[in-house]
Structures are given as C-alpha cells and as structure tokens.
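Excluded from the complex is one protein chain; the other protein chains are retained at their positions.
After this line comes chain A, so read on.
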C-alpha cells in the first residue's frame, strides 16, 4: 500500500512538472520584451487618456483661449519638424522638468479643488499619482542613459493659494487639462521617436 501511495505521489509530482512547459509556452502571442521607453510611452498614453476623460466631465462647451497659466511649459512653439530631430539627452531632461512643472500645477489644482469640494478631486489624485509614476520612470531612464537630473529644481511658480469662485476652479482646471493633453500628445511622440536612440546608446 505504501508503495502505491509513494508511486501516486511521484506520478502527481511528475505530471505537475510536465505541465510547467505547457504553462510557460501556452501564451498565444509571443511576448515582446517591453523596454523602459515602451513603459514611458505607455504611461504617457495612460495620462493622455485620463486627461481626455477628465475634460469630458467638464461643463465647458467651448474651448476657451488660455490665459491663466503663464508658467506652464511652452507648447505653442513646437512643430512636427522638431519631432524628427530630437536629441536624446536634452529631450529627456526637458521632459523631466516639464513634468515636474505639471506635477506642481496639478497639486495646486488639487488643493484649490478640495476647498471647493470639486467632484473631480479623486481623478486629480489619480492624475498626480500617474504623473509621479511617469517622472520616476523617466528618472530611471535618465540614469540609464547617463543624463544628469537637475540637482536644483527650478523655482516653482507661485500660484494663488485659493480661488474665490467655483467657476475659477473650473476654468483653471479646463485650461490646465487642455494644456497637459497637448503635452502628453507631444511627449508620447517624443518617447516613441527616441526609442531607437536609446537602443543605440545602450549598445555603445
């Protein structure tokens, strides 16, 4: 009887072992190795999607001419041509400081929205978390390609500690999200353009 028990246990074990390759090779699509640059572009696309969702929740019918934030990264001087000639290190560095600026603005927006009990607060918290995650990914990538992270962070622009009216919160939120949406669109394209350059740097 003991012999039977031992043999059944070993049979069970060997069967489980036999299944291991089946489980590992059972994926129908061959997995492509996700690079850090893929993670960066995917995370940027997530943020773009999140921004578009937040904008859909807004009550603004028309697109307003932006005027409130002068301290946001300059987007209006970027053309399609620039994307064809990006240099790896300065672009990563620029994107890093741009993201830090957006993080600062969204944290401010979150604070003033909380005071007005704005319903978008949970999504803003999520947005800030995702921005932080992107910054951290970018930081890692910058270390990988040996780009110095600026030790002295630029002086954060001063923003009003509170906004008097709920409408002001809405308008600021709309403007900031519109701006960030364009930034994400550009940043995503920048990351996918830079991907081959990172591979080349890694080979060197």
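By definition in this document, a contact is a pair of C-beta atoms (placed from the backbone, for glycine too) under 8 Å apart; a residue touches a chain by one contact, two chains touch by 3 or more; residues count from 1.
FYI, contacts and distances are computed from a predicted model.
Student: From the list "Interleukin-11 receptor subunit alpha", "N-acetyltransferase B complex non catalytic subunit", "RNA polymerase II transcription factor B subunit 2" or "Elongator complex protein 6", give the UniProt name belonging to the chain omitted from this structure.
Tutor: The record for the missing subunit names the protein "Interleukin-11 receptor subunit alpha".
Student: Across the whole complex, list the residues on chain A that are touched by the chain not included here.
Tutor: Listed in rising order, the touching residues are 1, 4-5, 8-9, 11-12, 15-16, 18-19, 22, 26, 28, 45, 48, 52, 63, 65-66, 75-81, 83-84, 175, 178-179, 182-183, 185-186, 188-190, 192-193, 195-196.
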